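One protein chain is absent from this view; the other protein chains keep their places.
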Amino acid sequence: MMTELLWLLPLVPLAGAAATGLLGRRLPKRAVTLVAVGASGAAFVLALAAFMELLSLAPGDRRIEREFFTWIAAGDFTAQASLLLDPLSAVMTLVVTGVGFIIHIYSIGYMRAEDGYYRFFAYMNLFLFSMLLLVLAGNFLLMFVGWEGVGLCSYLLIGYDFHRPAAADAGKKAFVVNRIGDVGFILGVLLVFLTFGDLGFGRVFGKIASDPSRFPPEAGVGVLTSIALLLFVGATGKSAQIPLHVWLPDAMEGPTPVSALIHAATMVTAGVYMVVRCAPLFSRAPVALDVVLVVGLATALMAATIGLAQTDIKRVLAYSTVSQLGFMFMAAGAGAFSAGIFHLMTHAFFKALLFLGAGSVIHALSGEQDLRRMGGLRRRIPVTFWTMLVAALAISGIFPLAGFFSKDEILWAAWAGGHPTVWILGLLTAGLTALYMFRLIYLAFFGEPRHAEGVHPHESPRSMTGPLVALAILSAAGGFIGLPAWLGANRFARFLEPSLSLVHRGAVPHFSHALEFAFAALSVAVALAGIFAAHRIYLARPGGAGRIAARWGAIHRLLRDRYRVDEFYDRAVVRPLLGLSERTLWQRVDVGVIDRAVNGAGASILSLGGILRGMQNGLIRSYAAWILAGMAAVLLYLSLLRS
Amino acid sequence: MDVPFILSWTTYLPAACALLLLALPGASDRALRRIALAGSLAAFVLSLHLVFHFDPFTGRMQFEESVSWIRLPAFEIRHHLGVDGISLFMVLLTTFLTPLVLLSSWRSVTQRVRPFLACILLLETGMIGVFCALDLMLFYVLWEVVLIPMYFLIGIWGGERRLYAAVKFILYTMTGSLLMLVGILYLFFAAGGDTFSLVELVARLESGALGWTSREELWLFLAFGLAFAIKVPLVPLHTWLPDAHVEAPTAGSVILAGVLLKMGAYGLLRFCLPLFPGAALALAPCISVLAVIGILYGALVAMVQPDLKKLVAYSSVSHMGLVVLGIFTFTTPGLEGALVQMVGHGLSTGALFLLVGMLYDRRHTRRIADFGGVAHASPVLAAAFLVVTLSSIALPGLNGFVGEVLILVGSFSRSKVFGTLAAVGMVLGAVYMLRMYQRVFWGPKNPANAGMGDIGTREKVLLLPILLLMLWIGVYPPPFLRRMDASVAGVLRRVESARAPGGSYRVDFMDARGTPGEETK
Amino acid sequence: METLIFYLFGGIALLAAVSVVAQKNVFYSALSLILCLGSVAVLFLALEAPFIAAVQVIVYAGAIMVLFLFVIMILDPFSAAAARDKRKRLTCLAAALGLVALVVMFTLMRAYDPAALPVVAGGIPADAASVSRLGQLLFTRFLVPFEATSILILVAIMGVVVLARKRS
Amino acid sequence: MNPYLVLSLLLFLVGTTGFIVKKNVLAMFLCVELMLNAANLAFVAFARDLGQLQGQIFVFLVMVVAAAEAAVGLAIMIVLYRRRQTLNPDDADTMKG
Partner (left out) sequence: MTLDELFLLIPQWILLAAAAALMLMEPFGRPAGRRRLGLVTVAAVAAAAYALQLQWGLEPRSIAGGMIRIDGFSLFFQWLFLVIAGLSAVLSTDFNQREGIDRGEYYALLLTACSGMSLAAMSEDLILTFIGIEILSLSTYILAGFKRRDIASNEASLKYFLLGSFATAILLYGIALVYGATGSTQYQAIRASAALQGEIPALLLPGLGLLLVGVGFKIGLVPFHSWVPDVYEGAPSPVTAFMAVGPKAAGIAALLRILAEALPGLAPDWTRILWLLAVLTMTLGNAAALVQSNVKRMLAYSAIAQAGYILVGVVVHTREGFTAALFYLVIYTVMSLVAFGVILALSGPGDRRVHLDDYAGLGRRAPYAAAAMGITLLALAGIPLTGGFMGKFFLFGSAVKAGFVGLAVIAVLNSVLSVFYYFRVLVYMYMKEAPGGTTDIDPVSRPVWAILAIGVLLILWLGVSPDRFLALAGYSSLGLK
């Protein structure tokens, strides 16, 4: 039943967006709330129903593709408007609508006082629509529609407070950086079409899998590698990986629910989703996979280090997101696609929770975001504190919270896949994660209150704490659907299996459960060490952080300035480009060369006219001389130059 | 239902209306405006008839009509009109935009209303005629006729440097078109000197009854192509465009960007490709290079423009470069993409100029730096502007994307380098458009905008059809694409015939780049 | 005999022509021209054109040139001497161009050979009674040009009346 | 080559050059008369060479033309002199450019 109504799933939020966007200005807030939140809730229900229906099918049949109409057809290029529901998209749909619904509810309270209330919800619903389209798309081009759509919504929502120049700038930056990635993506799509003559996921992957002679899995750099790398460029843009990670921290200028939904839980994970969706392709492009792995690792490590030195609570979380996304790509790069998705899901829970919690903190402190002006909030906003603590533990990878299972699976995959260096650095990153996360917790909730006079921290309303609790439960328990093999069967991986059936798998060396367990214990230990270090530095010894910062001044400044990547881009790309356009192309080429040539041609003819004017001197005798000269010339021609 | 002379009716109705305007000495401006609007709407309704009765399954000309115009012993020039899938939407775009343009000038043009309306209506006749004409001379005549009202529109109702812009416009375009006249004459005599009919000439070429040396063909192509390239405009022949756009009144800019530029690309498709396929093939690499340069160059220069109209003008250079690139891929997606992009660019850039005009009406400035925070004062205007901006930067789901992606498919299949560079244009497009949008509409409340007010009903009526059409093309383009298929296939067949083995032209430059195992048809 | 006459009067005509140009005073230029015309009249005689020679002396030198002299005397016989020259280089230029034209035309015309001419239809042979033949022809075959010259004279009369009359 | 023709050519070119050299409108017109005379000489010379009569008729007609021209020309010059008290052609240069 539900599979027949698959089109409803994205269209419900779209209808909500249209209704709130077009009519919202005239509707009362209550109606807007009803429509928008109702739409997201309905989408969640529909997603749930679809998921259930999928579950009811035999694993082999869990792939439902519906083509609604031909979207674009020109010559042999056709793109269908087709939706694809399979375990992978079902999981994503659930995450998107579920977290989305929760955050919609949270936003009711958070955005209560805003003028642009309807606008906010219209954008949010539009985002849900785009994200669902991205997730459910049955072919590359339609996916690109959602892909750009979520970029647009991100742009709109970051720039929601458009009167603040910082927000406006951040929105534009997000869109442009995303666009750079999108170009890679669309080029990848074009190459897919060129290579396979088709764009549908099923058919393309089928052709790859069924034709090992043309697409040998272990080949070096071939067309598949090109496609994979181009697509991955798109992923780096959307998922804020090096070198296109710069937009995400700035995106924190958006309202906090937006940060939670778009820039933590869903949109930024689209890159991961896409890579996993294209796993049959990536898995046959080992070079590309290595690139994914290295980029993921580098991003994870770099972002984690930056996270240590940030003072804005949301920015810490943003870098944390970048770092965690890096983990997901590490998983994909190591071939553990389902682990990536698993971490994607758990991360969605606890990171959304962290952001919402941060939002609650900010709300409590009347807009204060600087960690240095917080402290001692533990008792003032207990619900927020406890739920955030759960999330912090989860992200740090403390057993048995959700993050533990997913992260551990990734690290294990890296080791098992034969990348010990990756494993070590990953482990280090996990420790750093615990360190910066608990730095946040300690600075915000423990110690002396440092907030400004006149601010009276207060707990958030029920509509905000409710979602916190719900997400806390998910963060705590969400991991159990993907228990590792040594604790039982990984049901999550098995569920995803039909979506990954075409993935090429090399020989996997077998390791004992004991080893796996040992590794898990090690990672928990590292996390605990991180927490301990945080406690020592930020809580036990006041001023410890300052001393460390002073001792490693250069490094600290480098981290605080985020490795100065923005400045580098500004100097290496933005300003040269603007200078080139302004001075060389416009002033020199356009005005200086082309226009001058055009005007010069005119001017030279005018000056010829001027010369003629001078020759027309009014004297009869010189006119006669002209006639005589003409006569002489004609005669000269007739006598000498003839024939 | 078969309406006789439907194309003539559509074409000449606006001109008749213009004459009516000139013949009504006592009428008030208000009445004149209404008459003009009614006339253009009637033309639009007539053109709708074309769509509904258009047979998408034939590549031949439809609604053809042909009467003798100038009959001489040796030859005759015929008044020969017809539309096919290539011209159909150009005609529609014209008839669609003209009423909107008239509506847009309702308040902003208060001086010399009568000649203004007459100019616009004459312009409409010329433009429709250009798209329908199947006789080379008729085409040429109408092509030139279009210049004059445009010249007056810029020169009389334009901005401060209007005279310079008008002269530049006319000299640039006349240079090209007069050389085309020589080309037409040469072609005519080379073909036997008895017919100017495009259909007949193509038929002769196809049957082999007519032929020329490759050298002749090259020169002929250049004679035609120069006129079209100036009109498109192709870099480096584009410098008339920013000036003309900036100085023209809103209505002029809309028509200029919306329709006039399309005449160039249309000419390439309609004449250069079917008549000189060999030369088109031979020159495709050079033209593609220019087109790609245009895409990037226009975008980069647009990025640093301080004037709204100038920015949009340079963005047109960029977008039209894409159209030319699409045409010279000689692939179905490329050509259809170019056509969709032509329509789409007409809509989005037309709408942009309308919106800039609305801003200008309110603030009497077009400098980007003078604005800021407009979204506070005019949220609906800001929203509409945003949609149009997004369409212009090819956001999926809006019209720009369909054309752009098809062109990219076409060009990418020909040359990965060109395709990639063209795609880079997408990024630059986003940069300059969003930069502009941010600086104009976002930012803190600006006291200068205090008296702006949001857009009124008339302006909403103006924008709504465009926005809906953008959405329609973006979401469900098959009705458009389907009607182009047969005609585009016809053009491509002509081009391919020149590529036949033993043909004098081989184009290896562009095909050489594909990796083994991925030939495309 | 004829050669002698040619060189004598041809030389005089040429010298007189040069004198027309060389004289500073227009009065003497006019006199030189009369001398030139007279010498050419002698050459006409030598060329067996007595009627033309007579007309040349009577009408041309006699009437037209006298008219010239009258006008010169009426106007300003000695102003030419003081005339300022706005374009000094023109003299040299004219001389150079005249020289070029001379050389070029001379080279072109050098090959002139009347004997090579075929007999042309419509040619009127010159005979002894040429003067009476001349009159006859003027009123038959050349009637139209002759009448046309009368229009010319009508025009000239009108011109003089219109232009030279006293102020009305 | 016919020596009369050479003489005629010389007269013609002296007239032509003189027209440009002279700085008096009357003298210039005298040079034109010189040129006409040169043409007349050529006509008569050709007529003799060809044994034809019509060359002489042409000369007669040309003389009439010359007379008419002279009348009109002198009238124009008189008007010029009345208005400007000059016969210098270089003074008649108010219109130029």
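Letters A, B, C and D name the chains as they come in the text, with residue numbers starting at 1 for each one.
What we mean here is this: a contact is a pair of C-beta atoms (placed from the backbone, for glycine too) under 8 Å apart; a residue touches a chain by one contact, two chains touch by 3 or more.
Just so you know, these numbers come straight off a predicted model, no measurement behind them.
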Subject >> Displayed partners of the chain not shown (whole complex) >> reply: A, B, C, D
Original post:
Hey, which of B:3, B:31, B:45 or B:163 is the one touching the hidden chain?
Top reply: B:163
Original post:
Looking at the whole complex, which of A:14, A:122 or A:629 touches the chain that is not displayed?
Top reply: A:629
**OP:** Touching the hidden chain in the full complex, which residues of subunit B are there? Just list them.
**Re:** 69-73, 137, 140-142, 144-145, 147-148, 151-152, 155-156, 162-163, 166-167, 170-171, 174-175, 178-179, 181-182, 185-186, 188-189, 193
Original post:
At which residues does subunit D meet the chain that is not included here?
Top reply: 5, 8, 12, 15-16, 19, 25, 28-29, 32, 35-36, 38-39, 42-43, 45-46, 49-50, 52, 54-55, 58, 61-62, 65, 68-69, 72-73, 76-77, 79-80, 83-84, 89, 92-97
Subject >> Footprint left on subunit A by the chain that the document does not show >> reply: 602, 605-606, 608-610, 612-613, 615-616, 618, 620, 622-624, 626-627, 629-631, 633-635, 637-639, 642
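FYI, only the chains that are shown with their structure count from here on.
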Original post:
Where the CA atoms of subunit B average out and where those of subunit C average out, how many Å apart are those spots?
Top reply: 70
Subject >> Inter-centroid spacing, subunit B versus subunit A (mean Cα positions, whole Å) >> reply: 37
**OP:** Name the residues of subunit B that each touch 2 or more other chains.
**Re:** none
Original post:
Which residues of subunit D are in contact with two or more other chains?
Top reply: 16-17, 20-23, 90, 93
**OP:** Spell out the residues on subunit C that touch subunit A in their complex, using ranges where they run on.
**Re:** 86-87, 90, 93-94, 97-98, 100-101, 104-105, 107-108
Original post:
Hey, which residues of subunit A end up touching subunit C in the complex?
Top reply: 617, 619, 621-622, 625, 628-629, 631-632, 635-636, 638-640
Original post:
Which residues of subunit A touch subunit D in the complex?
Top reply: 613, 616-622, 624-625, 628
